[in-house]
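Heads up, the thing below is written out as structure tokens.
A single protein chain has been omitted; all remaining protein chains appear in their positions.
Order as written gives the chain letters A and B; numbering starts at 1 within each chain.
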Amino acid sequence: MAIFYILLLFMVIAAIIAVETKDLLSSVICVGAIGFGGALMFLLLYAPDIAITQIVVEVLALIILIRATISRDHTFITGDREFFGMAVSVAILLVVFLAGVRVFESLPSFGTPIFTQVADAPAQTYIEKGLTDTGAANLVAGVILDYRGYDTLGEATVLFTSILGATVILRTRSRRTVAC
Amino acid sequence: MLYALCFLLFMIGLYCAVVKKNLVKIVIGLAIMEYAVNLFLIMLGYRAGGTAPIVGRGDLQAGAERLTAHFLNRAVDPLPQALVLTAIVISLGSLALLISMCIRLYDKYGTFDITEIRRLRG
Partner (left out) sequence: MKGMTIIVKTISGWVKVLIFLFGIHIILFGHLTPGGGFAGGVILASSYVLLMLAFGRDFVAENLPLPLASRLDCLGAFLFAFVAILGLVFGAAFFANFLYQKYLPGQALHLVSGGTIPLANMAIGLKVGASLFLVIFALSAFRKDGRPEDETAAERGMGLGSPGAQPPSAVIERNTPEGGGATSGDADATAVRRPQALGQE
């Protein structure tokens, strides 16, 4: 359990550095460190599917972020907003944080998942009958493509639309100039 | 205590998205928030001393297609993992969209500073 604390502390420190540093390249590298720590945490939390996906997605996200920032001329940031606005925002965030931490006391402690406490949780059915209902040995694949296939259909649509939007925004030539 | 650290990570990302002036810093704050939320969802389904929810050869009873009680008592929750899997890939798509908008804004206004973008008249 100590390794979880160490990795989370590493991620928090990297996040603080990413937020406060004035050089954009350093903060992008710290975001990469956060993603890498997250992938290690997923591996230790017995989620190998998610760990594979997180590490490759984080590498591509780093490439996208670096491509946007390093090719530009502005890599140094000049100061924050005015002091009063920042103080009010920090105060509100502090209140939200202190109130939100109290919510976690109503959750079961770390290490006992919720589906063992509730009588007829769907996760229990997925584990017991997953192999015989879907035929897939990877229960997570059986969940996303058989039991909860609609979510995957929605996700494919969202990814398609967002990539379409990104490609259209980066278009520099309009088709109207071709004629005459 | 671990949940509180994860929530602290989320709050750091929220602070960055709310307070900072640079556009790319705001996008980085959103990315930190997404990492924190995915991590929190997976931590909810963790079982101490458990195994990954993947059936191996040793988890089937001999001859039958039933799972051993050893596997049933130790498997972690597969449902949050299924939800987070799609969430991670969607976050990559939305990050690409945000960065393409940042690039377009830089080409039009010449700066990443949102206070200056607000004051300029197109």
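Keep in mind that, in the parts below, a residue touches a chain if its C-beta (ideal position, glycine included) is under 8 Å from a C-beta of that chain, and two chains touch if they have at least 3 such contacts.
Every value quoted in this text rests on a predicted model; they were computed, and no experiment measured them.
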Displayed partners of the chain not shown (whole complex): A, B
Residue of A:Ile16, A:Ala33 or A:Val56 in touch with the missing chain, whole complex considered: A:Val56
Residue touching the undisplayed chain, where the options are B:Asn22, B:Asn38 or B:Thr86: B:Thr86
Positions on chain B where the hidden chain makes contact: 52, 54-57, 60, 65, 85-86, 88-89, 92-93, 96, 99-100, 103, 106-111, 116, 120-122
Residues of chain A in contact with the chain not shown: 48-49, 51-53, 56-57, 59-60, 63-64, 66-68, 70-76, 131, 134-138, 140-142, 144-146, 149-150, 152-153, 156-157, 159-160, 163, 166-167, 170-175, 177
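In this text, only the chains that are shown with their structure count from here on.
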Rounded Å distance, chain A centre to chain B centre (Cα mean): 2
Chain A residues within the chain B interface of the complex: 4-5, 8-9, 11-12, 15-16, 18-19, 24, 27-28, 31, 34-35, 38, 41-42, 45-50, 53-54, 57, 60-61, 64-65, 67-69, 72, 74, 77-81, 85-86, 89-90, 93, 96-97, 100-101, 104, 107, 110-116, 122-123, 126-128, 130-132, 137-140, 143-144, 148, 151-152, 155, 158-159, 162-163, 165-166, 169-170
List of chain B residues in touch with chain A within their complex: 1-9, 11-16, 18-22, 24-25, 27-29, 31-32, 35, 38-39, 42-48, 50-56, 65, 67, 72, 75-79, 81-86, 88-97, 99-104, 106, 111-113, 115
